[in-house]
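With one protein chain removed, the remaining protein chains of the complex are shown where they sit.
Chains here go by letter, A, B and C, matching the order in which they are written, and residues are numbered from 1 within each.
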Amino acid sequence: MVKAAILGATGYAGAELVRLLSGHGDVELVYPASHSYAGKKFSDIYPGMRGVADMVLREDDIEKAAEEADVIFLALPAGLASAMVTGDILRKAVVIDIGADYRLHDRAVYEKWYKTEHHSPELLAYAVYGLPEIHRDRIPGSRLIANPGCYTTCSILTLYPLLKNRLVETSGIIIDAKSGTSGSGRGEKLGSLFCEVNESIKPYGLVSHRHTPEIEQELSEAAGEDIALQFTPHLVPMNRGILATCYARLRSGVTESDVRDAYSMYASEPFIRLIDTPPETRFVKGTNTVDISFRIDGRTGNIIAMGAIDNLVKGAAGQAVQNMNIVFGLEETEGLAAGAGMPF
Amino acid sequence: MVKAAILGATGYAGAELVRLLSGHGDVELVYPASHSYAGKKFSDIYPGMRGVADMVLREDDIEKAAEEADVIFLALPAGLASAMVTGDILRKAVVIDIGADYRLHDRAVYEKWYKTEHHSPELLAYAVYGLPEIHRDRIPGSRLIANPGCYTTCSILTLYPLLKNRLVETSGIIIDAKSGTSGSGRGEKLGSLFCEVNESIKPYGLVSHRHTPEIEQELSEAAGEDIALQFTPHLVPMNRGILATCYARLRSGVTESDVRDAYSMYASEPFIRLIDTPPETRFVKGTNTVDISFRIDGRTGNIIAMGAIDNLVKGAAGQAVQNMNIVFGLEETEGLAAGAGMPF
Amino acid sequence: MVKAAILGATGYAGAELVRLLSGHGDVELVYPASHSYAGKKFSDIYPGMRGVADMVLREDDIEKAAEEADVIFLALPAGLASAMVTGDILRKAVVIDIGADYRLHDRAVYEKWYKTEHHSPELLAYAVYGLPEIHRDRIPGSRLIANPGCYTTCSILTLYPLLKNRLVETSGIIIDAKSGTSGSGRGEKLGSLFCEVNESIKPYGLVSHRHTPEIEQELSEAAGEDIALQFTPHLVPMNRGILATCYARLRSGVTESDVRDAYSMYASEPFIRLIDTPPETRFVKGTNTVDISFRIDGRTGNIIAMGAIDNLVKGAAGQAVQNMNIVFGLEETEGLAAGAGMPF
Partner (left out) sequence: MVKAAILGATGYAGAELVRLLSGHGDVELVYPASHSYAGKKFSDIYPGMRGVADMVLREDDIEKAAEEADVIFLALPAGLASAMVTGDILRKAVVIDIGADYRLHDRAVYEKWYKTEHHSPELLAYAVYGLPEIHRDRIPGSRLIANPGCYTTCSILTLYPLLKNRLVETSGIIIDAKSGTSGSGRGEKLGSLFCEVNESIKPYGLVSHRHTPEIEQELSEAAGEDIALQFTPHLVPMNRGILATCYARLRSGVTESDVRDAYSMYASEPFIRLIDTPPETRFVKGTNTVDISFRIDGRTGNIIAMGAIDNLVKGAAGQAVQNMNIVFGLEETEGLAAGAGMPF
């Protein structure tokens, strides 16, 4: 039985992790913590979990968590994790950071895009970017896993086979992404009010969204050259889901068959479905699944590659469980729902 | 391993049943059937289930289903089940009818409210009204289970302890109920279009909704006298969920403590949570849970009893699984999720 | 040209008033004010009004407003208006209070339900309850108008003809009301976040909602006796709209024709539509219209009377404009849209 801690258990990603772990047969959540709600029962904050997760929330104290747990999940705002994690902590427990602090290999890139100091840059070299479908072999044995971002998971998995196999031009790539509102978190912000979000759609974070360098880092590694791409997120009036509509120019001579071959790298992935129709976020809601499809336009020479995930599952808590399963030698799919109900 | 059939597997209730059974450890779905989509893969109709429920849909043929399955779930429009089920079928398989055909003990009441003929009235006496929290002892050994309606499950469970214990006047009871739109089914009707439902709320089925006699039947049995009550459903712009706000006049001398004692009959029910705050449908979404609370108004002498369920789970497919579990001696909670994620 | 001031112009009700006045041919908005945003342009806060309402917001200073304006609209939290309005202000300008401070004739009732002190109880006797369909004759010449609440406008207008004509029992009345989320205001509260409201419905304010005594005051006056009724509001995942489903017991011998006669008091009302089908909030969205219908249930002896309004228009800003039109001798419908677009 793996003993788990969660720091930041009452944000949307942390709470989803509590939900997933409560149904995981091989994990016991021994240290659920929340800075805002320490001392209260988890189910007082999330009444949907009454009777299932009634444990009292602890303080966000990583030292204590490391004493009691084998794995510590961090679901904290940017900058907090890098100030908490130390070599000593990592000797005691595996850390899976759902936040952004260890995702970018280059401290300078992190500090530029996040506009905050990185407090443990010496650990960056030890962190593994926990996108199992791309880096599965690096995960076992790792003590510090940077769980990818929501937009980034969706975007990277959708475009990776094209870049890895040099099927598209590396310049001119455009990712037009759409997210449900849970991606904005549970903070009491004007822009997150029902009446400000409902019945509207808007772009935001233009040319400056923090997930941009993370996507570029991974796709550059795939392509073997530096890539600068355009990433534009949009806010959609729905609770969950990310859709990435990605545009790239096919290299000369590339056929649909070449593209299909490239995507076949995912053929035996338990959480990726290659489909023939455009993905819809409802079909992955509540699951760790990524739906991917593509369409080539002979008229324009473009390929449109599309991916959909649940931002709180494959884009956060679910992928964290997937990473944990791999690290601890459990079945990779354990604790992660397979099919999406409808309507949900 | 219980072998199951579903006739009507591609309506919303039937599809939810496919989803639940696909995660049930002791059941194999051997005969999924759909009149409209026979010959197609289930996951072509519900792409969220690709990779999980790819079996080909069969014809809605109860004879064939009875040959292959131990239990047949019927998720069909009113009137179809009563023309299909026979004593011979029931000798071969247990039938759990998610529809309305066997819920009302009195054929005349059925034909009056449903305005259709009942084709097998001789079976009514054998049917058990499958509301486990009220009639659990009648379910084992039953061959024909009438799975309660969505509004009715919510309304009956909310009011039952008050009537059983004679805490409220039996006249003047009002149930103001609200339902998500999946309750209207998957038919291509103008009134179910997104643009006709979204951003609005409306009452419907005034003084004539078919769930009225079903609620009255069960509450009359509880009270030991005939009850006529007011039931008014409303359509809410959300996918799932039923909320029943029930009003009754407390009998003279009844105290809050008496009421609390009455509801304690549910204290060890696995799917009922007695809570102190008003229920919200989001806290039971996707689960088989019923959240119930009440409030007494000293000013008016009324009690307001409130219940919330997921109409497709406890109000249909989940309760059907619960009934099946009881009939076949399985753990009653098997295959039924416990906690509700948030936001979902 | 009537010169108008609005204090609290950037809440949802205040902003709706800015929108309505910007299309009103006989009014000039000379003093739009906002405590939170003074010094900014209105259209910076509400970008939908760019090019239409770009004026700079002033301080919430009623003295200055009274110097410049003929009418002052107050759209402020409870308790603020009663501390601002004085006899001197009323000599200079007509005050239309969209808030609650002058609605209840009895200071003690106000202080009990609102749990705050009333700062100008001496003005209560001068205030007119501005529900034109009931008290139109009291409005001309008034200097202080208490604009009714949203739930109350809908509930009172729906039930008034029944009580005025003694068609229903005065005990046992139940109002089960449903509101869109704009009724919760623009405050940055957890419970108003998109992800906390969307895909759910809940009751709130049980047995204690502040609109209760206001409804009781007006219906008691209509009935000629003290009425205590049950009022239960619910939060609906939509921007706008209030639906009141009202239940009462018909007095013995009352016929449908009697009821129809009673409602015919509204026959020539410009903003009331008596309809044959249950009202839906979408059909009054954006308008000052009240849709009312009723249904008698011979089985139970109840009448179900239903009304729908737009909470920000007839429930707040629109009714305020209607009151202003009457006070200043303008066409009562001026500046108020007639028909509701669909879908909206």
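Here is the rule we use: a residue touches a chain if its C-beta (ideal position, glycine included) is under 8 Å from a C-beta of that chain, and two chains touch if they have at least 3 such contacts.
The shown structure was predicted, so the numbers you read here are calculated from the model rather than taken from an experiment.
A.B. asks: With the missing chain put back, one of A:51, A:121 or A:278 would touch it. Which one?
C.D. replies: A:278
A.B. asks: Given the contact definition stated above, which residue among A:1, A:125 or A:207 touches the chain not shown here?
C.D. replies: A:207
A.B. asks: With the missing chain put back, one of A:87, A:140, A:172 or A:187 would touch it. Which one?
C.D. replies: Here the residue in touch with the unshown chain is A:172.
A.B. asks: Of the listed residues B:158, B:239, B:302 or B:325, which contacts the missing chain in the full complex?
C.D. replies: B:239
A.B. asks: Extract the touching residues of subunit C with respect to the undisplayed chain.
C.D. replies: Residue positions of subunit C that touch the missing chain: 12, 15-16, 19, 22-23, 46-53, 182, 199, 239-240, 273, 275, 277, 280, 282-287, 289, 291, 312, 337-344.
A.B. asks: List every residue of subunit A that touches the chain not included in the displayed model.
C.D. replies: 172, 174, 176, 178, 180, 195-196, 198-204, 206-207, 228-230, 232, 234, 236-241, 243, 245, 247, 249, 278-283, 285, 295-297, 299-300, 302, 304, 306, 342-344
A.B. asks: By the contact definition given up top, give the residues of subunit B that touch the hidden chain.
C.D. replies: Touch with the absent chain occurs at residues 12, 181-182, 186, 188-190, 192-199, 237-239.
Quick note on the criterion: only the chains that are shown with their structure count from here on.
A.B. asks: State, to the nearest whole Å, the distance from the C-alpha centre of subunit B to the C-alpha centre of subunit C.
C.D. replies: Inter-chain centre distance comes to 39 Å.
A.B. asks: By residue number and range, which residues of subunit A touch two or more other chains?
C.D. replies: 12, 181-182, 199, 239
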